[in-house]
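One protein chain is absent from this view; the other protein chains keep their places.
Labels A, B and C are assigned to the chains in the order they are written; within every chain, residues are numbered from 1.
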Amino acid sequence: MPAITLTINNDLISARQGQTLLEVAREHGIEIPTLCHLDGLEAMGGCRLCLVELQGAPRPVPSCVTKAAEGMVVTTHSDKLVEYRKMLVELLLAERTHTCSICVQNNNCELQTLAAKLGIDHVRFDYLHQQLPMDASRERFALDHNRCVLCLRCVRVCDAVEGAHTWDVRGRGSTSRIVADLDRPWGTSTSCTDCGKCVQLCPTGALFKKGATVGEMKKERSFLNRILERRRLAAQGGTP
Amino acid sequence: MSRLRLATAWLGGCSGCHMSFLDLGEQLIEISDAIELVYGPLVDAKEFPEGMDVTLIEGAVANFENLELLQQIRKRSKLLISFGDCAITGNVTSLRNFFSVDDLLTAVYHAGPGSAPRSDEADQVLPELLPRVLPLHQVVEVDAYIPGCPPDPERILAVLSSLLKGEAVTLSEVQRSFG
Amino acid sequence: MNRVELAELAETVTAQQQSCRLRLLVCCGTPCVAAGAEAVVAALREKLAALGNPADLELVGTGCQGPCSRGPLLTVLRPGQPEQVWQKTTPELAVSILEAELQQAPVPDENLLPADWPFFTRQTRLVLANSGRIDPENLEQYIACGGYESLAQVLHDMTPDQACDSVVQSGLRGRGGGGYPTGLKWQLVRKGSGSRKFIVANGDEGDPGAYMDRSLMESDPHRILEGIAIAGYAIGAEQGYIYVRGEYPVAAQRLRKAIKDAERAGLLGSRVLDSSFSFRIDIRIGAGAFVCGEETALLASIMGRRGQPRIRPPYPAEAGLWGCPTLINNVETFGNIPSIFSIGPQAFNAIGNGKSRGTKVFALCGEVVNNGLIEVPMGIPLREIVFEIGGGLANGAAFKAAQTGGPSGGCIPAEKLDTPVDYENLQALGSIMGSGGLIVMGEQSCMVDVARFFMEFCLDESCGKCVPCRTGTVEIYRLLSRICNGSASQRDLQTLEQLCQMVKDTSLCGLGAAAPNPVLSTLRWFRAEYEAHVSQRRCPAGVCTMDQLPLHLLGEQLLQRIAALRCDGEGY
Partner (left out) sequence: MSGDCCEHTLLVDDPRLKLVERAMKRLQYQPDALIEVLHTAQEAFGYLSRDLLSHVAAQLKLPESQVFGVATFYHFFTLRPKGEHSCIVCTGTACYVKGAGEILNTLEQAAGIKAGQTTADGRLSLGTARCLGNCSLAPMITIDDTVYGPEKPEGAVDKLNRLLEVPHEQG
């Protein structure tokens, strides 16, 4: 693959053609926060946390979908970007009811960790306290809409990796909500295979395994790249 | 050198933050040379005193009594610190925001187990609830925040140490998470 | 039909029209129908029948004639004489006008609009040239106005590249709001590689307070078809879609009929006008989502999905419908195309100001005397639109602001009334041209309340995909509500500004990026009004009721025991 050279945070960095700015930054130890992005899933660009400044661009661009190009001048951390990221996470904390102290995912939550990392010690916006239901009708798993950040990792993994497309989104805007099938209780879903991929990829406590203690709530994600690697090999005709 | 005049207050919360404060244990004695604890649930004083250097406030603003006390504290304290998740986010206290006050009182006192106080009695006994539980910084200016449910003693000590050194209160990444 | 037959038909119909002693054009646009146009038509029809339906008397039900607040409108055409337009006609008045004309007696004139009425004389009508002049369901009448002549010219005299070049030369820019040069877009799609290419005409007019596209589709549907067909030839597409807003069933029905008529006449379908060019147009009905004005959301919707935008690149010009290069233009943009070829790109380019060429259609509404649909040259001062064409404010009220660009636009204050109305100048004022809604507001409008109105619209129309738009709009709305109900602090005002800037900079698509514009523009021009709400708890316009206290004031007035504090507990 042809190499290209770009500048990230004043350093000259070489990258391969086709890599996204996020990939390049991570390869060079530059941490850019994301919530919706996950290697292996189609990029969505919804959380806006991975925005970076690109010289010549009128507005910040999402690094998860922007391809590195020769001569680009990129800033991943500026006062403005850091402030925007803080505000975005504050908006998420205010949108639903993420009461960390009583969450199954306490201390194993990407949103919680991110807030601490960004230095968020309070939220400037009104907590919306939308009264949202919890769906514990599935035997092994449960869904708590109050913890959902609408990153849609569950929707994407269920469709593209598991192939079931049990999950989708109903409504729009601030009334958007994850639904199983025709918005029936998850327990009655006929398309769900109980594979649990969505649960493992969920960044917060919105999707969780029943009957596990907080200490057991660490999520396991390595399966995703393993599956995709095997598929890639199989498609190439190699032995998986 | 005069000692730092410290107060603590307990609004809508479970007192867990104060318990964590007590968990400082021996260190409490060590810092007592530098800090004078003037007011709080751990101290026998009725009226919130004037001229506080620092006040740590646990709990969210849940009723008019909380609101009144908070405003008094703000006027009488140089530094006001939101102490614990309830003060900062509303936390468990604010979970009642899903319901209207009327529905809540009906469910808890009237339709719930046991007999409810007559409404005129209730007025004298129960402080009037605010329509919504609010974090402190939505009501008054807040100078610093100690997150945690409860904040563990190390966080409290870190804050008190910075205060004694006259430094701005900054917690490290691991010490500033909610929950 | 071939080119010669087209010209012959145009000649025949024109000759027949000119032989008419009297042509009565009754506006049958929705406002006129609501005011009783159907009864006027029925009375005239009855009278004509009583006269034995003479061939030299013609009654035409037309699309929108323009001054919508004065309907029902009746335009009378007599060969060799100036046309006359009557406002607020009744069946009796219409019949008496007809009778008087026939007897060559003096015509009752109290409802006659003056011949030099600025509402008409200050306009330059290209896109709306036929609106209100023809029966929209009659192909022959369109042809008599030179319809499909431009298509014939392009198909027979020009290469696709030449057609694209002409549009470039005309200086036409997208009329849906973005203002991207149309010709460049055509060239991009033309160059795009793909086995198939598509055209989408965006008629999903979602701006509140705007009805240019609806009126155009209802009044002159063939003009849009012709524009699309020309684009099809120019970019090498064989299929076009018109995405019509679900709320506009009449527009959809007229377009469907127009497509059928045009196909039957060989003006669409296979081998158009006996050329080697084949082109089909289908209608797609929108289902109510403002965000579908964003082109990638529009494409998703046409393909049967949730109308959510996706990140660009790739742009639709490279990968649009089913991954194929796709040209997306607004219906008004397509409405300009036949004119570019009939008057020539240079003549088109001669109209306008700066980088904004040609004309723009506006829906002039609000507290203005003459409400209606107007077409003016780009660069016309705003003052001329409001005070000459619009006749100033109703009841002699003082002008406060003009809102352009709908929920993505802003409010222009009185001190900027002399600004030329074009893309660049409006943008410099913090507003946008938008699709053409122009709402005039007087002193009784509160600018904070207006900003809140638009924010409510945006939060409801947000698709929910990205965080700043989905949640930021809700929090902006709440901050504005707090300012309106008197419970906001200076800090809230500061948070509002920061949040608006963030949402503008970080949203995924144009809807979110533009959503804070109404707030930012009112903050810029009417900051004192915000300050009055916050510092003095007073609404200068007298719209907002200050029923809540800021929390920092509650200490002194605790006994007031207000009903609700910061949050009303209802959804937002």
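Basically, a residue touches a chain if its C-beta (ideal position, glycine included) is under 8 Å from a C-beta of that chain, and two chains touch if they have at least 3 such contacts.
This structure is a prediction, so every number in the text was calculated from the model and none was measured.
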Let's see if you follow the contact definition: name the visible chains touching the chain that is missing.
A, C
Residue among C:91, C:132, C:194 or C:372 that touches the chain left out of view
C:372
From the list C:76, C:363, C:455 or C:469, pick the residue that touches the absent chain.
C:363
Sole touch to the unshown chain from C:3, C:197 or C:306: residue C:306
Any idea which of C:221, C:406, C:430 or C:550 touches the chain not displayed?
C:406
Contacts of subunit C with the absent chain, listed as residue ranges:
30-31, 33-34, 68-69, 205-211, 214-215, 246-248, 284-290, 301-308, 363, 365-367, 371-372, 403, 406, 437, 439, 441, 445, 450, 453-454, 457, 461, 463
Across the whole complex, list the residues on subunit A that are touched by the chain not included here.
133, 135, 159, 164-172, 179-185, 191
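As a working rule, only the chains that are shown with their structure count from here on.
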Roughly how far is subunit A from subunit C, centre to centre by C-alpha average, rounded to an integer in Å?
39
Length of the line joining the C-alpha centres of subunit B and subunit C, rounded to whole Å:
56
Rounded to the nearest whole Å, what is the centre-to-centre distance of subunit A and subunit B, using the mean of the C-alpha atoms as each centre?
34
Multi-chain contact residues (two or more partners), subunit A
124, 126, 129
At least two partner chains per residue is the criterion; list those residues in subunit C.
566-567
Can you name the residues of subunit A that touch subunit C in the complex?
43-48, 51, 59-60, 62, 65, 80, 83-84, 87-88, 91-92, 94-95, 124-126, 128-130, 149-150, 169, 171-176
Could you list, by residue number, the parts of subunit C that touch subunit A in their complex?
289, 291, 306, 310-311, 459-475, 478, 495, 498-499, 502, 505-508, 513, 566-567, 571-572
Which subunit A residues qualify as touching subunit B in the complex?
93, 97-103, 106-107, 109, 112-113, 115-117, 119-124, 126-127, 129, 131
